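After this line comes subunit A, so read on.
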Amino acid sequence: MDLDSLIVLAPLIAMTVTAVTLMLAIAIRRNYFLVNGIAGFGIVLSLLLIGPAWHKSSLQAIPLLNIDHYALFFVALLLLAGLAVLGLCHDYFKQREGENEELPLLLLTALLGGSVLAASSHFAAMFLGLEILSISLFTLIGYPVNRPRPLEAAIKYLVLSGVSSAFLLMGIALLYAESGELDFIGIEDFIDAHRPLNFVMLSGVILIAAGLGFKLSLAPFHLWTPDVYEGSPAPVTAFIATVSKGAVFVLLLRLWVTTGSYRYAPLLTVFSFIAMFSILVGNLQALLQKNIKRLLAYSSIAHMGYLLVALIAGASIARPLVIESAAFYLVAYFITTIGAFGVVSVLSTPQQEAGDVTILRGLFWRRPWLAGTFTLMLLSLAGIPLTAGFIGKFYVFTSGADGRLWSLLASVIIGSGLGLYYYVRIIVEMSMNSSEEVMSESTPKSREWLSTVILAALSLLLVWFGILPGHLIDRIQSIAISMR
Partner candidate 1 sequence: MNAEVSPAANLLPLIIYFGAILLITAAMLGGAYLLGQRHRAQAADEPFESGIVPTGDVHIRFSVHFFLMAIFFVIFDMETVFLFAWSVAVKQAGWMGFFEASMFIGILIATLIYLAAIGALDWRTRRQRRDAPVNRP
Partner candidate 2 sequence: MNAELGQASDIVGILASVIFVAAMLIWVERRLLAIWQDRLGPNRVGPLGLMQVAADMIKMFFKEDWIPPFADKGVFVLAPTIVFITMLLGFAVIPFTPGIGIIDFNFGLLYFLALSSLSVYSVVLAGYASNNKYSLLGGLRAAAQTVSYEVFMGISIMGVVMQSGTFNLREIVEAQRGCWFVVPQFFGFIIFLIAVIAESRRAPLDLPEAEQELVAGFHTEYSGMKFGMFFVGEYVAIILSSAIIATLFFGGWLGPWLPPLVWFCLKTGIGVVFFILIRGALPRPRYDQLMAFGWKILLPAGLLNLVATGAVVLASSG
């Protein structure tokens, strides 16, 4: 390992060092603001270090990690998301009793895991990243231990995530037994040499798909999602929905593209069914929900389905377009989801987690800016123009149409229609006249200025990328082309 590799790895190292520093800082003195400050500083530092890494990033730093532009772009995205979530957490947990200093620490380790995942080019790294991420998430979800819901969510997530990890590992083991390779590139060579898909390989790949499907909450494996979303503290939910899923998707995309799994037609069929299923099930179930977080959970299932459409389209369209579509969609999805859960987080009080839709009634007239932000986020989720979500959906449509996936596109359209119904229903709820007793509720504004800043920034980004996506597209295009 020489200096160059060190530079390339610097963002990850910075995160690790920050995490350890945080731990020691807590050991010396518990101070919520200090700890949050250090964490924020660490994330910003990592973000800054991405700059030098970007110029050196053509090399495979260590055998396990391939820190190319693709990885760095997503690491940056994850870090930014982490920063936003950290801000939301700061306001959310400020008022809550208990020792909340460890939260940023866990957030950092989870981010580290996600970043490793985004950069991994080897099953061992992938496994490590995934587990660092998941294990941090267990604790993050169950962080408010004195409330039953988070506990329930945490144990559910733990068990199901454990099962999915086991699936994933078994799949990797089977692949390894068959090919003798744990490297993505090695697997590609293997696939090159032995075209037919035998039983062991197939079961291995299916198990891996199931394992990743769990983490992405794709349809037959989605059962944990609503409960976990509902039970987790709102900022943590934002984290799960974005960083965790995003990192896994980034990995899935790299796995597919580098190993050339597109060659196996049966896999495409399986994935198509998963995508269709996710879109339909997610949207249909979301129709029935009365709880915002559950609703967003089902909607995120559907969104993962949309993303998968872009992935599947890769079988027959140019590779850069696939990566471009997925990347833009992810960016839009990140902004939107964090924004939406950010609003939920701001609405939550230490006494009561914002959940039921009725809590939104009349929000437009009580807190117009908050309601406006939420509306914007919902419109973006629904894919209405002038928001980033629309450009994302446009990308999905383009790649799907280019790949001639008509049935999938049909389900995307049906899903969007259904989606519109429940998104709009929330907007309706917000624009209803609220009863007077709710009106009189005090709105302590000063305590959540950080959340306000974050939400404002997210809204601006959302509209900016919706109206002038050119810059982002250029950047994404360059990473899409640079990926081997």
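Behind the choice of candidates: all candidates are chains of the complex that A comes from, given by their letters.
Heads up, the rule we're going with is that contacts are C-beta pairs under 8 Å (C-beta built on N, C-alpha and C of every residue); 3 or more make two chains touch, one makes a residue touch a chain; residues count from 1.
Keep in mind that what you see is a predicted model, and the values were worked out from it rather than measured.
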item	value
Touch-positive candidate for subunit A in this complex, from 1 or 2	1
Touching residues (chain side subunit A, partner candidate 1) in the complex	1, 20, 23-24, 26-28
